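Of the protein chains in this complex, all but one are displayed in their positions.
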Amino acid sequence: MRETAELIRKEFLLEIRQRYAINGILLYVFSTIFVVQLCFGRVIDEKTWIALFWVILLFAAFNAVSKSFIQEASARRLYYFMIASPLSVVVSKMVYNSLLMLVLGALSLGLFTVFMGFPGLYAGLFAPAFLLGCIGLASALTMVSAIASRSGNNAALMAILGFPVVLPLLLLLVKASQRALTGTVEFAELLRLLSAIALIDLVVVLLAVILFPYLWRD
Amino acid sequence: MEGSDKFFVVVIVMSIIFTGLGTYLFLIDRKLSRIEKKLKEFRGSKNNDK
Partner (left out) sequence: MIRNMWWKVLGLLLVLYSIIAGLLIDVPALPVIHQTIRNLFYHVSMWFAMFVMLGTSFIFSIRYLSGFRMKDDLMASGAVYTGIFFGLMGLMTGMVWAKFTWGDFWTNDPQLNGAAVSMMAYLAYTVLRGSIDEVAMRARISAVYNIFAFMLLVIFLGVLPRLADSSLHPGKGGNTSTMEGLDMTMRMVFYPAALGWVLIAFWLLQLHTRRRALIQGIH
């Protein structure tokens, strides 16, 4: 537990010291949203807003998370391998990436609102879906990044391995967001959508915890 | 189906093609078995030499 907290702290320190990485992602998010604004103008219908928002967030997630294992040089990986258990490594990475995704997501949401306006989304459904979605995307991509980092050409692999894995989650998120458009949502419907998203999150986290030790060792 | 449209001919043709494919699969299977056996014998003779 303390090991995990220590590793999370290390991630934060690294991020702050190498500010170019996070700045790059922020700039990426800003540029894409700006391009969208230039292309579509302010008037887009609400379904397009939701689709664009999630697509941009998905690519931001790929950019942000893909470096989480790939940046670790093999010497450094060996060092972690000696001092930390695989469980705390993967948990710390997932927690850190989830937090990063939440910040990125909130930021994209803000930028989207500034540039494109905000559709009347029912917060009772959208907010938890957004929260669970960011966590799920970050965790799934953390795992994919760990897999891709063990192969030769990891940058290209990250994308092709990642898409099929995050697609179920992405489709659910878009569906939930679209449902949130209609204003009030029935409680049963809300529960059904959120529990489906939570189920995916849970499966991803469990699988990552179980499978990561096999990736970690040499 | 009514018998007047000679539909059964199509059924026979498809059956022949599929049976042919199946036979081909069997032949491959047999060949593989033979090679597997040879490899085993080859290894056996190699071990006997030592």
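As written, the chains take the letters A and B, and residue 1 is the first residue of each chain.
Heads up, the rule we're going with is that a residue touches a chain if its C-beta (ideal position, glycine included) is under 8 Å from a C-beta of that chain, and two chains touch if they have at least 3 such contacts.
Fair warning: this is a prediction, and the values are worked out from it, not measured in the lab.
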(Q) Checking the contacts here: which visible chains does the omitted one touch? (A) A, B
Q | Residue among A:L7, A:M143 or A:A180 touching the omitted chain | A | A:M143
Q: Name every residue on chain A in touch with the hidden partner chain.
A: 140, 143-144, 147, 150-153, 157, 160-161, 163-165, 167-168, 171-172, 175, 192-193, 196, 199-200, 203-204, 207-208, 211, 214-215, 218
**Q.** Residues from chain B at the interface with the omitted partner, ascending
**A.** 1, 7-8, 10-11, 14-15, 18-19, 22, 25-26, 28-29, 32, 35-36, 39, 43
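Simple rule for what comes next: only the chains that are shown with their structure count from here on.
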Q: Using mean C-alpha positions as chain centres, tell me how far chain A is from chain B in Å, no decimals.
A: 50
